[in-house]
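The complex appears here minus one protein chain, its other protein chains still in place.
Letters A, B and C mark the chains in the order given here, with residues in each chain numbered from 1 onward.
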Amino acid sequence: MNNLSALMIFLLLFAAGSALAEDPPQSVVTEAAEELEVCSAVHLEASDTPEDAGGSVSLYWQMEIDGFEPDSLGVMRSDPSGGEELIVTLPFGTVMYTDQSADNGTEYDYWVVSYSGGTVGTSSNRAEAVPSAQWIYKGRIGMLIILFLMAAVIIYYIESGKKGRKLFIREIAGLAAVDDAVGRATEMGKPVLYIPGIMDMDDIQTIASIVILGRVARKTAEYGSSLLVPTSRSVVMSVAQEVVKEAYIQVGRPDAYNKENIQYLTDDQFGYAAGVDGIMVREKPAAIFLLGTFYAESLILAETGRSVGAIQIAGTAMPSQIPFFVAACDYTLIGEELFAASAYLSREPKLLGSLKGQDAAKLFFMILIVIGVVSATIGDFWSPLKSVAEFLRKLVTVN
Amino acid sequence: MNWEILGIWLGALVTLFLYSFLYRDNPFYKFAEHLFVGMSAGYWVIYNIENVLIPNWWQNMFPEGGGFDWVWLIPGIFALFMLARIWPKTAGLSRLSLGMIVGVGAGLNMVSFFQTNALAQVKGTIFSVASGGVWDIFSSLVLVVGVVSGLVYFFFSKAHTGIMGKTANVGITILMVAFGASFGYTIMARLSLLIGRSQFLLEDWIPTIPRLLGIGG
Amino acid sequence: MRLIIPLAITFTAGIVMILNFFIPHQPFRFLGENLQEWYMIVASGAIFLGVMNLMHVHTRKIRLKLKNWKYSPVTIIGFLVMFVTGLIYGVTENLPFDYLFMNMVAPMGATMFSLLAFFVASAAFRAFRASNWRATLLLTSAFLVMLGQVPIGAMLWDKIPLAKVWLMSIPNVAGQRAVMIGAAMGVVSTSLRMIFGIERSWLGGAD
Partner (left out) sequence: MADIFEKLGNLDRRIIFVLIALAVIIPIIFEIVFPNPVGAEPSRDLFDYVDALPAGSNVLLSFDYDPSTMPELQPMAEALVRHLFEKDLNVVGMALWPQGASLGQDAMSSMADSLGKVQFEDWCNLGYKTGGGVMIVRLGTSMSAVFPTDRDNVPWSEIPMLRGITNLESFSLIISLSAGDPGIIAWVMMAGDRFGVPIGGGCTAVSAPTLYTYLQTGQMVGLLGGLKGAADYETLVGIEGGQAVKGMAPQSVAHIVIMLFIIIGNVAYFTRKKKGGAK
């Protein structure tokens, strides 16, 4: 029904337009333009906005191009009770709108009117829609399943770790060097500098870094060397103070904890880099830890640290910054190794268990890639296998 | 006094002060560094007030048309808990805010990293290696082998010996080639920054010197 | 006991954020969107803690006449100048706060950033030595890409720019992908440990 009326409007306008185009002299066209109606919206489509919390209808339309241009467009809506209302006025040229003010389960009629000189010129076809709320994003089901399975596997291994299952962990050079680095600082009577990245506490790399800070703080407390932690975020400073203090208490050296050593500098990326560079050249730390999220300042910090002769242990999951750490630091924790650090340093069974879970998840993805590539490749010659690859691609697609 | 020229001079002086660090630490650098830390901290406080606290909190709590939206008391209370750290007696309250911050961060990061870092990358690696010429096939194989062996390198719960060790070796090798390429590629962007600063000094600042001395235009 | 409530909040916030990604329905939509905003407000409000610490550290330095205390007033004055002009004039263009930002803070940031041009050079000189075959590969790939970036590469051999494109689009992509997929596993597992309270040392608690 709607389509039919749209078609009729379109045909009418088309007829008017083509009749006009046949008129040869230009002066006639200008005269005719005055008789012409203001151009109207056509092909209006209304549908429930997919995958939302409801109360929303998406509208799409096109503009007729023959006719003179309206001053503005109005989106009209009527509900079953018959009440008509103008829900929004839009500038000419707009071709889509989302009505956020609808009620779920109500059947609405929509149409778009063109205003010209303050009066309604023409109006589009009517289109109806019933808004509703959805309980799941359909395009994310595959991801939900994989994520759930992974979480289950990781938690399973954590539990089995807790139960005392013996778990192996491979050598991670950067972490094996932590003791040496702290020990060296103690021998030289120089401080240890710990940089937890430049992002805030909501960043998971910062969280991982703070956990490692706890382990490093325990070592500096045991060895009796001082630990400096300049931070770029207030929240990180607060957490770092808490963590370091706790570490010193656990080792039985609460007296050695110095709150002033954990200080905030500035939220500014390069202001922070300038401040930390200053600390490096003046305090001359013997060991520097650069663990967390880093951006361009990574090399500014690492090169300055290098120039004061410190042992540097860096780690980040930012792919773009790893090369600079590799070039300027003695040890670099690459990507996932940063997240494995707390388990490695503490050797706690439940944390080692979570590493095992991560490995299982990686294995799953490796198998997925290999099966996907093999089936896609063979699928080029023998089509049934192509659908396997298609299925796998679909599984990991998130919309 | 011409404000524009003063601005150029201020900018040029702090630029030169900071560059002096390349020679070694010195009073000029110390001055500029301390100034930078202080001024940028002040800048970010104002930035946070103007761009977050007022529009996202205050104006939500007290909407323009009048009224009061109690929901926005919640973040206000959490923020107060955070600030309660100032006094030792109430410092424990900040843990509640930290709990919230870390919870939001952990939940958000988990899904976004999983989507963009894991699934999207896996998807990009599932393709047919049999298209194009010999060189294309070779390239595709390097890509797939690189990703898979790179992942083997990250295995923690198995010793890197035997076939596992060999694959992990291939992985770390490809990682090294990748890091080298990435390093070499970035140099250009870094030089552009230096070119920008040099142009500021040479083309904006130096021409003002004769003008200040009363020579030339 | 003092950790139970914070951990419960972490758990709730984390689960809500995860469900919000999969479930468009209320109340997850509302909670998810609000929690992110709340987080932003709390983190922004916390900046006062930071600046109080900054002021405390520097006044203490001056009081105790610690090393380099003479520079501490610079930080304090720098902060106050920005803070006060910001409060009085706001962030409108061409007023004092904006003027100071454009002519001092921004150039200082750009200058620190541009130090990288020098540091990439010194790092490359020192680190790119063919000490073993892996280091040789790192060096060769960096060298080829650098050659491919500038005209001299194409002058030497017109295939060098192609080698650059190949290195950037094949081994570089492979390496980045491996790092990213691995890191994602680390993130998922670390997040789970946080949300389920398995790792709690960040709250200052015993493990």
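Please note the rule applied: a residue touches a chain if its C-beta (ideal position, glycine included) is under 8 Å from a C-beta of that chain, and two chains touch if they have at least 3 such contacts.
Note that the structure is predicted; figures quoted are calculated from it, not measured.
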item	value
Omitted chain's touching partners, listed by label	A, B, C
Identified contact with the non-displayed chain, of C:Thr12, C:Gln36, C:Thr59 or C:Ser122	C:Ser122
From C:Met104, C:Ile160 or C:Leu203, residue that would touch the chain that is not displayed	C:Ile160
Touching residues on chain B - with respect to the absent chain	22-23, 124, 136, 139, 182, 185, 187-189, 191-192, 194-195, 198-199, 202-203
Hidden partner chain, residues of chain A it touches	39, 60, 62-63, 65-66, 69, 92-93, 95-96, 307
Contact set of chain C toward the excluded chain (per top definition)	117-118, 120-122, 124-126, 128-131, 139, 142-143, 146-147, 149-155, 158-162, 165, 168-169, 172-173
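Simple rule for what comes next: only the chains that are shown with their structure count from here on.
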item	value
Any chain that touches chain C and chain B	A
By number of C-beta contact pairs, the top two chains	B-C
Far-end chain from chain C, centres as C-alpha averages	A
Computed distance of Cα centres, chain C from chain B, in Å	3
Chain B, residues touching no fewer than two other chains	18, 21, 30, 32-34, 36-41, 43-44, 48, 82, 85, 98, 101-102, 104-106, 108-111, 113-114, 118, 122, 125, 144, 147, 151, 154, 175-176, 179-180, 182-183, 186
Per-residue multi-chain contacts in chain C, two or more chains	21, 39, 43, 46-51, 54, 68, 105, 108-109, 112-113, 115-116, 120, 124, 128, 138, 175-176, 179-183, 185, 187-188, 190-192, 194, 202-204
Residue ranges of chain B touching chain C (in the complex, touch as defined)	3, 6-8, 10-12, 14-15, 18-19, 21-22, 30-50, 52-53, 56-57, 71, 74-76, 78-80, 82-83, 85-86, 92, 95-111, 113-114, 117-118, 121-122, 124-125, 139, 142-147, 149-151, 153-154, 171-188, 190-191, 193-194, 196-197, 200
Contact set on chain A toward chain B in their complex	143, 146-147, 167-170, 172, 200-204, 207, 235, 238-239, 264-268, 270-272, 274-275, 277-278, 281-282, 319-320, 322-324, 326-327, 334-337, 340, 352, 355-356, 358-359, 362, 365-366, 368-370, 372-373, 376-377, 379-381, 389, 392-393, 396-398
Complex contacts: residues of chain B adjacent to chain A	18, 21, 24-25, 29-30, 32-34, 36-41, 43-44, 48, 82, 85, 94, 98, 101-102, 104-106, 108-111, 113-115, 118-120, 122-123, 125-131, 144, 147-148, 151-152, 154-160, 175-176, 179-180, 182-183, 186
